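This report concerns only the one structure given below.
Heads up, one of the protein chains got dropped from this complex, but the rest are sitting where they should.
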Amino acid sequence: MEAPENHRAELSEVIDAIAQSYEASSPLNSGGGFPLPSREIVKKIIDDLEAILYPGYSGSEDVPTEYRRYRTAEHVVDVFEHLSSQIARSFRHECPGVHKVCDDCHSRGQKQALTLLRKIPKLREALAGDLQAAYDGDPAAKSFDEIIFSYPGFKAVAIYRVAHELHRQGVPLLPRIMTEYAHTVTGIDIHPGAKIGRSFFIDHGTGVVVGETCVIGENVKLYQGVTLGALSFPKDAKGRLLRGHKRHPTIEDNVTIYSGATVLGGNTVIGAHAIVGGNVWLTESIPPNTQIVIEPPRHKVRSGREVSALRYVVDYEI
Amino acid sequence: MEAPENHRAELSEVIDAIAQSYEASSPLNSGGGFPLPSREIVKKIIDDLEAILYPGYSGSEDVPTEYRRYRTAEHVVDVFEHLSSQIARSFRHECPGVHKVCDDCHSRGQKQALTLLRKIPKLREALAGDLQAAYDGDPAAKSFDEIIFSYPGFKAVAIYRVAHELHRQGVPLLPRIMTEYAHTVTGIDIHPGAKIGRSFFIDHGTGVVVGETCVIGENVKLYQGVTLGALSFPKDAKGRLLRGHKRHPTIEDNVTIYSGATVLGGNTVIGAHAIVGGNVWLTESIPPNTQIVIEPPRHKVRSGREVSALRYVVDYEI
Partner (left out) sequence: MEAPENHRAELSEVIDAIAQSYEASSPLNSGGGFPLPSREIVKKIIDDLEAILYPGYSGSEDVPTEYRRYRTAEHVVDVFEHLSSQIARSFRHECPGVHKVCDDCHSRGQKQALTLLRKIPKLREALAGDLQAAYDGDPAAKSFDEIIFSYPGFKAVAIYRVAHELHRQGVPLLPRIMTEYAHTVTGIDIHPGAKIGRSFFIDHGTGVVVGETCVIGENVKLYQGVTLGALSFPKDAKGRLLRGHKRHPTIEDNVTIYSGATVLGGNTVIGAHAIVGGNVWLTESIPPNTQIVIEPPRHKVRSGREVSALRYVVDYEI
């Protein structure tokens, strides 16, 4: 695009000033000139993986069943190519002195991508369990198709399960880019490091946070706004955050946690078959088979004419 | 894309294993080979409908008023074509033995699409009311244009109103795909089955959930994080969820519900002109003209030097 004649000089100055700011030391400059992963390509990988995991639900054309193998092969080769290169770039990112993807990172990328692809049948089994859990857990669900097409909880869990496998394989950076893509699309923030058992269902989902070191059993159900978070961040002798230890709770099998509940702390265990009611606030363990609900907040009520007159005034001081 | 020579055999194995997993019985396989709706085309339909409902706000070119009829005609024909085919596919989805869209589904699709298009002038009247309600309800709103361009609450309600009409017409699947698209973009989750009166406004909106069987009157205002949800899920004699009965609350005319409030249960009625304060938790009805706020949670406060030293330690156990 041509800059209009009368602002060419000003734009040139602006460009110089910006280029100069790239010379200064800044944490923002770490990416400059090195091959880094690309969010656009990560999105393509996820689209292709979804087409492989539940064929027939994406794209706008019909694919007759007899052509399905051919179409699957295309998606698999695409995922292999893109995933290999993005994993290689993620490994490169851990060698800060290296300014290109070297042979070692390249072949590690290919190896890791193949390892992930070999897990697809197992991932499909896990997702079939999650799908059944969604259907069994929500009376508004009319069909499996509706859940695959439209449930944010199902999408977030599918992307998490792929990202978690890459995380387990030791791939840096990329798994988090994947789950944060899911966060953008669904409002559900699951760290790829969390460990989550079979038949997991999140309904509605906006605002859910599942922290890095959570351990979640089988048949667990969460509703919107649930936080499984950290209670405090220990520091080392120099006052720097300690990274990597267990900071988030353990949720045992068959637990249901209702909307807006908060469960905090690495030593907090929610026992099997427990029910945690909406808005509950837990920083300590509860035993199995426990049902815990809040005593509703004390309300102040004012009624009659008086209120009618006040009806557009919000006054929490009454 | 060509797979690199040295991994062709491995990829071939991977593709075989995945194709084999498609043969097994799995709820994930329901979509294979059948014509299903497409999320991409649903997005196009919504874009075109928005261009029809409030002309001039979408797209990047100017359209002089004199050409507007021509442009509208293009959008209407596009919506007709796409909506007909997506509705037909949604009907096909309810005939599980049928592997293509038959003549009956095809002509039902066209009929239903026309029915929806005939409602556009009425939908525009409803949206004009919602727009005025947003302007009247938010001191941060500077103009109608700002609301149409940028308010997630307005967008979510517009898409809901279209989806609700399709739901009323008996179209399966598609309405939910539409409202979940809105959920993705806005963080606001309104089930297309909910009944919502005129002049409805949701401010900020992230985390709002409006359940399938809600009934909401006129001039109702919700803030972010409000849940209008279910209290319990009755089951049939075999322990399966009962689907379809009223599980969500009724909100009468002129009610305002502030951020983070939760109202649960199919028998819960919030009377006309009531004000429900932030974080209120209601599982029972309140009469008209009532103002209900929480008594703020009891706080524990620690102050002075001591805290200053502790200031990066989160300790809920004090």
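Letters A and B mark the chains as written, and numbering starts fresh at 1 in each.
Going forward, a residue touches a chain if its C-beta (ideal position, glycine included) is under 8 Å from a C-beta of that chain, and two chains touch if they have at least 3 such contacts.
Just so you know, these numbers come straight off a predicted model, no measurement behind them.
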- Query: For the chain left off this view, which of A:187, A:217 or A:249 is in contact with it?
  - Reply: A:187
- Item | Of B:101, B:131 or B:196, the residue in touch with the unshown chain | B:131
- By the contact definition given up top, give the residues of chain A that touch the hidden chain. 1-4, 7, 10-11, 14-15, 17-22, 26-41, 93, 172-173, 176-177, 179-181, 183-184, 187, 189, 191, 193, 206-207, 209, 211-212, 225, 227, 229-230, 233, 241-244, 247, 254, 256, 258, 260, 262, 264, 273-275, 277-283, 286-287, 289-297, 312-317
- Message: Suppose we count only contacts with the excluded chain; which residues of chain B make the list?
- Response: 52-60, 62-65, 68-69, 72-74, 76-78, 80-81, 110, 114, 117-118, 120-121, 124-125, 127-128, 131-132, 135-136, 138-140, 142-146, 148-152, 185-187, 204, 206-207, 224-225, 231-233, 235, 259-260, 264, 278-279, 283, 294, 296-305, 307-308, 310-312, 314, 316, 318
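Just so we're on the same page, only the chains that are shown with their structure count from here on.
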- Determine the centre-to-centre distance between chain A and chain B, using the mean Cα coordinates as centres, and give it in whole Å. 21
